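In this view, the complex is presented without one of its protein chains, the others remaining in place.
Moving on to subunit A:
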Amino acid sequence: MKASSLSIGFRRATCSFCRLSRQAQYESNGFRSFHPPGVSRRHLATTTTSPVTAAPELNFSKRDGKPIDERLLKRVRIVPASPSYFSGKPVFTDGLLSMQALLRKFQTLPCVEPNDAPRVAWKRFREYLGQVNEPVKAAKYHKIIQILQRLNRIHPSLMPEEVTEAMKRYKRDVNPHDNQAKPSFVDENGVSRGLGRRKTSTARVWLVEGEGEVLVNGKTLTQTFGKLHDRESAIWALKATNRTDKYNVWALVSGGGTTGQAEALTLAIAKALLVQEPLLKPALRRAGCVTRDPRIVERKKPGHLKARKMPTWVKR
């Protein structure tokens, strides 16, 4: 039985039966040159000592004689990487769409109040712009931030991982709680400091428990302020809390005029008092000592005589 006399079909049919036992067959016969199964089906019926090695099978997949790699060029086309290509800002648009889809998916989950949601520092617009490098407007970026703030309100025990991953991409690389105010304290002599400003005046105050003496720039209160109103407002913080006889005040005030300096002292003494007694805050707030009055003299504008005053109107 020779290989050439067998038809291709018969060989294919029998190879599946014979392949497994070929190794055993050869080993039992003790042939030195062992051909592993699968090399060629022509070894099926011939012995390994035959000098004739048939040519490899024909490869009909190479059509027209052209190499395969050149034909790849006929099968490729160029498409946009993102469906938002024609918006000019594909990264931003895809980001917005994915955020909206996320919100739609999880909008029925219970939420907490905005104040109870974890405090997060989202990426600033400039930072986002630098990263994305697209002509995005701030108002459009704010849309993403609004969705993130809503997603952040999902109850922590039910927060999905998908949402956490999405929020990470927009978080600033900073811990918002790193910015802690320097704690103000009462020093070893029992002195607390306060700083207050009003209009262009600045007042620095040192407060210590004492008999109720007040010195402003080395002078007494009556010497500094001619008006009774100014004298009263300067120590309003102590008056409102009935502590005029409990603390001594040493103050340095500069800038502005009498009323400005008096009001600056109000704020400074209030701040110094809060260091000594923090629980007085609601009482001082009701008394109006805690807020820094932001009013300043309005600038003069072109076309006006003063900030608001206009020249006399002339009919013609």
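Keep this in mind: a contact is a pair of C-beta atoms (placed from the backbone, for glycine too) under 8 Å apart; a residue touches a chain by one contact, two chains touch by 3 or more; residues count from 1.
To be clear about the criterion, contacts and distances are computed from a predicted model.
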> One chain is missing here; what is its name in UniProt, given the choices "NTF2-related export protein", "Ribosomal protein S2", "DNA replication complex GINS protein PSF2" or "Pyruvate dehydrogenase E1 component subunit alpha"?
Replying inline: "Ribosomal protein S2"
>> From the list A:P90, A:P160 or A:G255, pick the residue that touches the absent chain.
In response: A:P90
>> Considering the complete complex, identify which of A:N152, A:S192 or A:T241 is in touch with the unshown chain.
In response: A:T241
>> For a quick check of understanding: of A:R124, A:H142, A:H155 or A:K306, which residue touches the chain that isn't displayed?
In response: A:H155
> Of the residues in subunit A, which ones touch the absent chain?
Replying inline: 60-61, 63, 68-88, 90, 93, 97, 109-113, 133-134, 140, 155-158, 236, 239-242, 279-283, 286-288
